[in-house]
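A single protein chain has been removed from this complex, and every other one stays in its place.
We just call them A, B and C in the order they show up, numbering each chain from 1.
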Amino acid sequence: MATLLKSTAAPDALSSLFRNVRALSEALVAPLSDADATVQSMDDASPAKWHLAHTTWFFESFVLRDHVPGYQLFDDRWPFLFNSYYEVEGPRYARPRRGMITRPSLAEVLCWRAHVNAALIEALPELGDRARALVELGCHHEQQHQELLLTDILSLFALNPLAPAIWDMPRGAPAPAPAPLRWIEGAHGIVEIGHDGTDVNAGFGFDCEGPRHPVLLPRHALGDRLVTNAEWRGFIDDGGYERPDFWLSDGWTWVQREGIEAPLYWRHQPDGEWAQFALDGLHPVRPAAPVTHISYYEADAFARWAGARLPTEAEWESAAATLDPLGGNQLDTAGPARPRAATNGEGLRQMFGDVWEWTASAYLAYPGFRPAPGAVGEYNGKFMSGQFVLKGASCATPRGHARASYRNFFYPHQRWQFTGLRLAKDL
Amino acid sequence: MATLLKSTAAPDALSSLFRNVRALSEALVAPLSDADATVQSMDDASPAKWHLAHTTWFFESFVLRDHVPGYQLFDDRWPFLFNSYYEVEGPRYARPRRGMITRPSLAEVLCWRAHVNAALIEALPELGDRARALVELGCHHEQQHQELLLTDILSLFALNPLAPAIWDMPRGAPAPAPAPLRWIEGAHGIVEIGHDGTDVNAGFGFDCEGPRHPVLLPRHALGDRLVTNAEWRGFIDDGGYERPDFWLSDGWTWVQREGIEAPLYWRHQPDGEWAQFALDGLHPVRPAAPVTHISYYEADAFARWAGARLPTEAEWESAAATLDPLGGNQLDTAGPARPRAATNGEGLRQMFGDVWEWTASAYLAYPGFRPAPGAVGEYNGKFMSGQFVLKGASCATPRGHARASYRNFFYPHQRWQFTGLRLAKDL
Amino acid sequence: MATLLKSTAAPDALSSLFRNVRALSEALVAPLSDADATVQSMDDASPAKWHLAHTTWFFESFVLRDHVPGYQLFDDRWPFLFNSYYEVEGPRYARPRRGMITRPSLAEVLCWRAHVNAALIEALPELGDRARALVELGCHHEQQHQELLLTDILSLFALNPLAPAIWDMPRGAPAPAPAPLRWIEGAHGIVEIGHDGTDVNAGFGFDCEGPRHPVLLPRHALGDRLVTNAEWRGFIDDGGYERPDFWLSDGWTWVQREGIEAPLYWRHQPDGEWAQFALDGLHPVRPAAPVTHISYYEADAFARWAGARLPTEAEWESAAATLDPLGGNQLDTAGPARPRAATNGEGLRQMFGDVWEWTASAYLAYPGFRPAPGAVGEYNGKFMSGQFVLKGASCATPRGHARASYRNFFYPHQRWQFTGLRLAKDL
Partner (left out) sequence: MATLLKSTAAPDALSSLFRNVRALSEALVAPLSDADATVQSMDDASPAKWHLAHTTWFFESFVLRDHVPGYQLFDDRWPFLFNSYYEVEGPRYARPRRGMITRPSLAEVLCWRAHVNAALIEALPELGDRARALVELGCHHEQQHQELLLTDILSLFALNPLAPAIWDMPRGAPAPAPAPLRWIEGAHGIVEIGHDGTDVNAGFGFDCEGPRHPVLLPRHALGDRLVTNAEWRGFIDDGGYERPDFWLSDGWTWVQREGIEAPLYWRHQPDGEWAQFALDGLHPVRPAAPVTHISYYEADAFARWAGARLPTEAEWESAAATLDPLGGNQLDTAGPARPRAATNGEGLRQMFGDVWEWTASAYLAYPGFRPAPGAVGEYNGKFMSGQFVLKGASCATPRGHARASYRNFFYPHQRWQFTGLRLAKDL
């Protein structure tokens, strides 16, 4: 992967990227207490403190330790605690017990961050290509964890019967209902997708996004906007969660075993309506906003109910190729990220931002894929079984992190991310 | 799916197919006691008696009940017991408890079979196209269960410390080691795969095998034969099960949680060698024979260890398109099915028969896929998440059941089927 | 334990006991098919075939192998399969997998029984005291397994939606409702309980029944008969299973986790009434009969609801000391054992037979208890934690097996035995 041989960023840009990324993480945890930042809500999630520490461990281990002569680890007992899944880096603390680590405290971890930030900024001008590539990789890695940090803390606060808001936010007037869905025909025949790591102008990409390669698309169309909460409510009211014929077999088992009857964080209200718990607390479900916190199983069942299907990864990426990945409702500053209603307009909207879009594609290797060498090569390739690709970006994705070739992936039952769907159909 | 509108078989051929298929099932259970046929070895498996009954339920419900005026159910309490997963057909007995049904007995179920066989053979000349298509579907359905019957009974006998043989078999001289692997280049560019249900000459195919559609293949080569037990032994001896870098993350978790250190049914012997339990009892592992009873995780790890990869479904199918699916080591009569060593020769060998071959492709819908209508439409489409495609056929596949477009599928941890692998590589 | 040094039975009596016990086991399985006898319904239960084999293993190992010179094991691979929990006797097949052993068949196990029976009857006249004591112990051991055999096969048949009867039985007229409960005052002050192993006239007793020792009883009274199904129905109708204040904490957790709402084998009927599955199939609950298949938690909750309590072991045993343990509704021949309504009359009734009575006493060692030496010493003492004592006998207890000092024991959630209750109160 080119990124590991040579950074795609100019020197000043890399320094600026690093500073901005690191600062955003710290801003995101500003409303959190030591306890908020320490507790782990479930096995899939990690404590906020762990995200802060793990991303710091990445820079300290792969850049400072490996590329800065004489650098001393801040605390040589901490790597064991904050390695995530890099087997090559040695043993690590069991994932489901991350929330047991009350010490070091949030304050101590922030101190570590400051120390590593300073050391890295000082070292940056002298770093070679490979080390600079690792700094850039570390920034993108930390952006991923920023999104997880938001979704994980939401997952935790959702367990608190007091339904505390992480950020307060004025409610404002409800958005108008978006116009009915229109179908936008996509390209067909041979198109190219994937990230070209050999192109010096291609910018950063993770190893799993490449190689760039041709694919063959059938005739098809995509919905011009995301599926809304109001449309989802129609699915529920039509017995969507009660009729097995809409569901994959594994999905139906999941619905019945878990007692699923609505998106995650939707709650029955005494008046028969639905409320939704979010980063700004509990509020009535907003009909015009995109539905979010749904599993692949739910997205797939909805599409079948609607007489449509999910897009494939290649269809989505092809359609997004000419759109601006910096646009849309993405994360710029700390605050209560939430999906927003589609604006009126022509063509595809909400492709980047608001919610990650489930595709019908399994997360597997592209033809010719080779993992990056070394420990960082454990990054993406080893997750290639059982997961589905999500495309785009969400309201919790740091702006600048997304691109058309980006491959997000989760298991089909997972839904604590800002996940939603866009319909597709054959033509 | 065309098969559900009109049978692909000529009238005499259909009658003959039905008789032969039904007779083979009964021959397969001939060595089994009532208890052998009743016990369920694990949730994934079913009792032999259940397979006999379930396939009979299929013909009785979908053909006799629905298409033969005046037909009376043999016993109206049995459909509840022997429906498998057809939600539309109403409630059914919980799968993990199938082994609790000691009554009706094996003899009674065989009696039911005789009754249904006679009724169906009598009705066959008068059946319309749709009913005949269901008979044909039922025969292919039963062939699938014949293979499961063999693998499920093997799974059960493997739990018996006495290691009983289901069929005795003379051991014979060991096969010579096959020649070193050679690489056979495949087609690249646009090729067509899938079953064409609109072609009256295409023969039978399940709904999920179509539509026939173009795909784009990269340059690649396939191994000319299957991976052998001797080669697998090399993987074990090189620490294959101990080094996480060969493994998918989910695979490594599985290896550690389950204590996996060899293919299923391999057992350490006191002399340090490996034995294998099979339908003909416990015997030393045969070095020249293809490795079998491996999971996708194992197949994938082996390929990585070997510096190769697994074929994609399209690569495999393209290569098999001109080969005879009736050839190879497949099941003709009741007996101890087992994989055989590759013969010497040119070109691709062992493509059909011996073992099912794991591919790198997830089991997902082809472009334009529509499930068959009605209850039988629950047959294939609803399993399209989390599973991988296997191609070819095994020594336990009834000859005539396989074809190039056939899509077998299992979860990546499952390995009680006759599963193996063929290597592939990019060119 | 005296029984292990010297048999309590006269020579002829021992031979007769042995023949009768062995014959009854075989009569009990006469209605069972090979499959019926092979399947294990749950971890707590064992297959009928296993009971037949395990009791045979006991005689073969501890008597024939150890005390009859030249005796050859019938099959030296079977002890591994049919040892239960005697750690000293070496490794054994995992209990939850007992139902996986389809071979040897029921017929082969019956053949083993015939072989061992003949060998033992031939050897009996020459056996020394210790071996004769082991024969006697083996008979009592087998009687225990006869009761388990009945309850285990009932547990299995209850899982069959067809609700097959093991024995058909004419229903007869319903029994009249027994007279209202009367209280019978018991002895108080110092009384002696337990089995005196040093008394040559005391008859057989298990090691855990002794030593005989004094206990101090408070003033108290026992109900003159068992609690009936009609009375239990009153508990249900009064919300007994819905009100936590009646329940022990562990019991309430169990009720909620398992969805308990009636005794085991009671089933809602479409007409709102209750039916009960039993050895003679499914029939309406008989109001006058004693309630059975209840857990300790249920017995305790009922007693609290009724303003009473359960008897202690010592209270029960003291009251039973002068009653005939050979009386009452116990098992004489193979057939559908079931509890019967109390007769009219004076004094304590139903103390032996009908159902085992839960006591408020934990199953723990008596003062001065010492386990029997050797492997058979693992028999009782090692279960002394977490279980409660049951006294009396049930309709499935072979007549002659029970006595006042007998200590049956189960975990408080278990209820697949014929368990019921008698009320007690302080005076």
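Simple rule for what comes next: a residue touches a chain if its C-beta (ideal position, glycine included) is under 8 Å from a C-beta of that chain, and two chains touch if they have at least 3 such contacts.
Because the structure is predicted, anything quoted here is derived from the model rather than measured.
Asker: Given that one chain is not shown, what are the shown chains it touches?
Answerer: Across all of the complex, the chain we cannot see touches A, C.
Asker: Given the contact definition stated above, which residue among A:A10, A:A23, A:I121 or A:L159 touches the chain not shown here?
Answerer: A:L159
Asker: Specify the residue from the set A:S7, A:S25 or A:T38 that touches the hidden chain.
Answerer: The missing chain is touched by A:T38.
Asker: Under the stated touch rule, tell me which residues of chain A contact the chain that is not displayed.
Answerer: On the side of chain A, residues 33-39, 41, 77, 80-81, 93, 97, 99-106, 156-157, 159-162, 164 touch the unshown chain.
Asker: Mind pulling the chain C residues that touch the left-out chain?
Answerer: Answer for chain C: residues 85, 87-88, 190, 213-216, 218, 244-245, 247-252, 296-297, 300, 309, 360-362, 364-365, 367-368, 378, 382-386, 388, 412, 426 touch the chain left out.
Rule of thumb we're sticking to: only the chains that are shown with their structure count from here on.
Asker: Using the touch definition from the top, list the chains contacting both chain B and chain C.
Answerer: Looking at chain C and chain B together, no chain touches each of them.
Asker: With centres defined as the mean C-alpha position, give me the chain B-chain C separation in Å.
Answerer: Chain B and chain C have C-alpha centres separated by 47 Å.
Asker: Between chain A and chain B, what is the gap in Å from one C-alpha centre to the other?
Answerer: Roughly 38 Å, centre to centre.
Asker: Which whole number of Å gives the spacing of the CA centres of chain A and chain C?
Answerer: Here chain A and chain C have centroids separated by 59 Å.
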